[in-house]
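Notes follow once the structure below has been shown.
Every protein chain but one is kept in place in this view of the complex.
When the chains are written out, they are named A, B and C in that same order, and each has its own residue count from 1.
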Amino acid sequence: MEFVNLTIDNKTVKVEKGTSILKAARSVGIDIPTLCYMSLGDMNIENKPGGCRICVVEVEGRKNLAPACCTDAHTDMVIKTNTMRVLNARRTVLELILSDHPADCLICAKSGNCELQDMAHKLGVREIHYKGEMSTYKPDKSPSIIRDMDKCIMCRRCEMMCNQVQTVGALWGINRGFEAVVSPAFEMDLEKSTCTYCGQCVAVCPTGALTEVDHTNQVIRALADPNKTVVVQTAPAVRAALGEEFGLKPGTLVTGKMAAALRRLGFDFVFDTDFAADLTIMEEGTELLDRLGKFLNGDKEVKLPILTSCCPGWVNFFEKQFPEMKDIPSTARSPQQMFGAIAKTYFAEKIQTKREDMVVVSVMPCLAKKYECQRDEFATDGNPDVDFSISTRELANLIKGANIDFNLLPDEDFDNPMGDSTGAAVIFGTTGGVIEAAVRSAYELHTKKKLEKVDFEQLRGLEGVREATIDFDGLPIRIGIAHGLGNARKLLEDIKAGKSDFHAIEIMACPGGCIGGGGQPLHHGDSSILKARQIAIYQEDKNKPIRKSHENPFIIKLYEEYLGHPMSEKAHHLLHTHYFDKKNEFLIE
Amino acid sequence: MSSVKIKLNPAEVEKLKEVCASFGNQSGELINVLHKAQSIFGYLPAEVQEIVAQELNVPVAKVYGVVTFYSFFTMIPKGQHPISVCTGTACYVRGAEKVLDEFKRRLKIEVGETSADGKFSLSCLRCVGACGLAPVVLVGEKVYGRVSADGVADILAEYE
Amino acid sequence: MVKIKSLADLQKLKADMQTKVDLREKGESAENLVQVKVAMATCGIASGAKQVMEFFMDELEKRNIEAVVTQTGCMGYCYAEPTIEVTLPNQDPVVFGYVDTKKADEIIEKYVKEGILVDGIIPVNYETIDDKNK
Partner (left out) sequence: MHLLVCGGTGCRASASDAIVGKLEKELEEKNLQDDVQVVMTGCFGFCEKGPIVKVLPDNTFYVQVKPDDAKSIVEEHVIKGRKVDKLLYRDPETSKEISDSKHMGFYKKQLRIALRNCGVINPESIDEAIARDAYAALAKVLGEMTPEQAIQEMINSGLRGRGGGGFPTGLKWKFAADNKADQKYVVCNADEGDPGAFMDRSILEGDPHSVIEAMAINGYCIGASKGLVYIRAEYPLAIERLKTAINHARDYGLLGENILGTNFSFDIEMRYGAGAFVCGEETALIHSMEGERGEPTFKPPFPAESGYLGKPTNVNNVETYANIPVIYLKGANWFNKIGTEKSKGTKVFALAGKINNVGLIEVPMGTTLREVIYEIGGGIKDGKKFKAVQTGGPSGGCLTEKHLDTPIDYDTLIASGSMMGSGGMIVMDEDDCMVSVARFYLDFTVEESCGKCSPCRIGNKRLYEQLDIICKGKGTLDDLDKLRNLSHVIKDTSLCGLGQTSPNPVLSTLDNFYHEYLEHVNDKKCRAGVCKDLMQYIIDNEQCVGCTACARVCPVGAISGERKGPHNIDQTICIKCGACIEKCKFSAISIQ
């Protein structure tokens, strides 16, 4: 390994060759501010267009200032990060950015969590000396995401996520000069674009330009309505991240406090999406075994691999970009929707409440869930199975707004019957988790043998595309895993080309899986946060007394009392779905 | 963008697809393809960009991003007689702005627009390299040199 | 089309083409060259100016004298056709009358090569054609 020695603010620094000035400076505690720069290094995600010019520093012998994020450190460089010249330039550039940014911080959704606001604070901007025309764009509200491009600072993070990481191609830089902005084609609404609502653009947006559609008011209204029974479900990944919004260390599990908070918010039943995740394994696992069995028996009608279908961003992706493959994914609905369907039938009957009087709220790490619960196929007579889906961030806002001191809450349990779950369900929150949960059950159901060890380490990790072979008692099952839609695309292209030898593939739209979802507390480019959440998820799994879905007593009871058996007609009706070709059609004859 | 989709001439669409194929449907040839597309259709409406996107297998957002980056590409159909006023420096210091203003005034359109009857469209261009004739105006392919604001009416009259 | 496969090919082509553009190079530096203008109006041609001109062109090249031979209009000395005007570098032009190929040979050998005037000069004030036309 080759090293270089340089001086930054009179400190001698030794770093590996190829290290940027920014990283070199940070390694000795000199925190050069950045705005457009963002790195999730471990996941190979980096945004450094060198566009904002906030991180400029003075390099001796160079005629202009150098951007620290994309200038490599070289031996004998003498760098100053805080001279008069640098400070003036940095502040002037920030003032310029602010001069084209609405000053409505007080009412902005990102207020308090905005990197631009933080920067203005850090640099102590008290006056904007340069004023002039401001960019104005038509606001765009899709079912999941709001685009307010007046607030865009052209950091291009969203564009990078949408194209390089997700290969969705919904957002691109358009126009040039002062009019340049990131937008869908023809400045059409996001809803009409190839957007999957994965929300990764929102997750990385440093300002209020991209935010989620806020449903907290609808939830408050439902809670205040005495005629409504309000049921809440919380997705696995939420408990591993919610604490961050209350100053807790990333990776702190707050399952018990979360249940307590939801109860104090006034939800009538505090349930868990994990319950539905166990149910998903029953249906999806059975479908896998069914297709596998037919396939091995030479049934030409059956196609493999089977792909998971829990992730609504992923469903949107293949419906819009690979509609010709829409018969490959499992028909099992996502846990959110299975939960809603069971809540408004089985459970509603149990508590003798009419469907219309029940409101199902989901708390999700995800923005695509907002769109998913609005899909026509998930409603009965216009009444949706899940009424509102709110993000982890929105839940935190609800709790804060209700004057609840989250950190002082006791740990409480979920309610029954739909609050009980297994360790298999909780790992749905991370990449590799769904397939591991499926393997745990499918193995036992297929081989009729008990698993010696339920931890499948070979399925875990943060590698973008992973593969493993699991021995089903002599039958080698080939499993693929992809997270991030760009990685998913690679596997899909292979299947399309007939090059795939997998029996089952798990796909999650967001890098890291749901722990890195678009609705989670903002990571601001710190990938250690995602890792901590993943560790927490596996910890929760370990803590659970039951770790295989088919052993969940309430699931067993649900089949006994209501559904019959997996893939029964009733199960089909309530728990399965079908997919649509949503590729944009041209109106050309 | 208007929500009403326009109907493209099928023969021209076929030609466009052939153009894409002649460039091996390579995404790197996007700009070359757009040049040819614009010469086929006269402009690049959304529908044309969608076909190009599909043929070259690139997101349509990217095609739009490229189209809006380069001033040579236009999404507005040009008038029957496209008028381009050179606003290069040489023309500027010799009074191109007054000439441009006169065209705007007489045609009642702004730069980048097409007159209501579709007859004239007005655009600016940067230096055709005929600085000796500054200020220069192009109507279609025809070059008018040493144009003054007074001469604008005469030029327009040629096409009335 | 024949490919140029070597330096020799290229040089040969250049040599072939040289004469074609020679005029332009020499035109640029005409005052450093011998200029021969042959009056080629009707009267001159009738008196054999064309042959004289061809003779000059061939012979000057054969004898390795860099010169520009051009035709021009009537010089006004119709009585002495064919007339030619010879301008040596940095000298005033001299007009010769009654030039036939024999005379032409003499002009090349004596005047052009050595600067010695020969018989047949039209005794005028050495007005150049350019001046004359004004």
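By our rule, contacts are C-beta pairs under 8 Å (C-beta built on N, C-alpha and C of every residue); 3 or more make two chains touch, one makes a residue touch a chain.
Quick caveat, the model's predicted, so the values are computed rather than measured.
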item	value
Missing chain: touched chains present in the view	A, B, C
Hidden-chain contact residue, picked from the options A:Thr7, A:Asn44 or A:Asn175	A:Asn175
Chain not shown: contacting residue from B:Pro10, B:Gly28 or B:Gly42	B:Gly28
Contacts of subunit A with the absent chain, listed as residue ranges	49-53, 56, 64-65, 67, 70-72, 85, 88-89, 92-93, 96-97, 99-100, 129-133, 153-154, 173, 175-180
Missing-partner contacts on subunit C, residue numbers	1-7, 9-11, 13-14, 16-18, 20-21, 23-28, 30, 35, 37, 39-41, 68, 70-74, 129-130, 133-134
Missing-chain contacts mapped onto subunit B	26-32, 34-35, 65-66, 69-73, 87-94, 101, 105, 125-134, 136, 143, 145, 150
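Heads up, the rule we're going with is that only the chains that are shown with their structure count from here on.
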item	value
Topology of the chain contact graph, where touching chains are joined (line, ring, star, complete, other)	other
Whole-Å gap between the CA centroids of subunit A and subunit B	43
Rounded Å distance between subunit A and subunit C, as computed from the means of their C-alpha atoms	89
Residue ranges of subunit A in contact with subunit B within the complex	163, 168-176, 183-188, 193-194, 584, 586-589
Subunit A-facing residues of subunit B, complex	1, 5, 7-8, 10, 13, 46-47, 49-51, 53-54, 58-65, 68-69
